[in-house]
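One protein chain is absent from this view; the other protein chains keep their places.
Here is subunit A:
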Amino acid sequence: MGDVGAEPEETGKNGSISLLVVAGSGGHTTEVLRLVESLSLAYSPRHYVIADTDKMSEDKIRTLETSKNGMDVQPKFTIHHIPRSREVRQSWSSSVLTTLNALLYSVPLVFKLRPDMVLCNGPGTCVPLCVAGLLLGALGVKKVLIVYVESICRVETLSLSGKILYHLSDYFFVQWSTLKDKYPRSVYIGRIV
């Protein structure tokens, strides 16, 4: 923080794209890591943000990064934790409060990391992080690309995060043609996880 008002930064200067990856819980993490795995090393460094009640995600990330970096001694990734936006089974009204709480943590984190791109696939945590990224753009600090990939488990309807971020993302991927028909702004290039 404290850097607000500095020179606007260009996306992908130096030919590398710094990435903020939202790792949610369980299946979301597995899916988003498949996407990260496919990206070239130009997408570096990679900052992972995990909802802090999740146990498995951090291990999965470290496993992936170990194989991605190979013998490279300089780690090109960091891992951060923020409070979870919405637990499975939590009511939507109390979700609003916890999402606001998550936003309080997301803004300073995103302003510090200043990613070129936020990549997410639907855990509740991704909404405040994307909003924080958009705020960087709105303040003229930096244009942050929002790339949203709707989970493969969404065949006919978008997730709550998807419904919100459909209007806010730069690239919005869906993985079933039924969704592409309903949401024409989306990108459908087959199953990608």
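Methods note: a residue touches a chain if its C-beta (ideal position, glycine included) is under 8 Å from a C-beta of that chain, and two chains touch if they have at least 3 such contacts; residues count from 1.
Simple rule for what comes next: contacts and distances are computed from a predicted model.
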item: Identity of the absent chain, which is to be given by its UniProt protein name, from "UDP-N-acetylglucosamine transferase subunit ALG13", "HORMA domain-containing protein", "serine C-palmitoyltransferase" or "DNA replication complex GINS protein SLD5"; value: "UDP-N-acetylglucosamine transferase subunit ALG13"
item: Residues of subunit A (touch criterion as defined above) contacting the omitted chain; value: 11-12, 15, 17, 25-31, 34-35, 37-40, 42, 54-57, 59-60, 63, 88-91, 145, 147, 149, 151-157, 159-160, 171, 173, 175-176, 187, 189-193
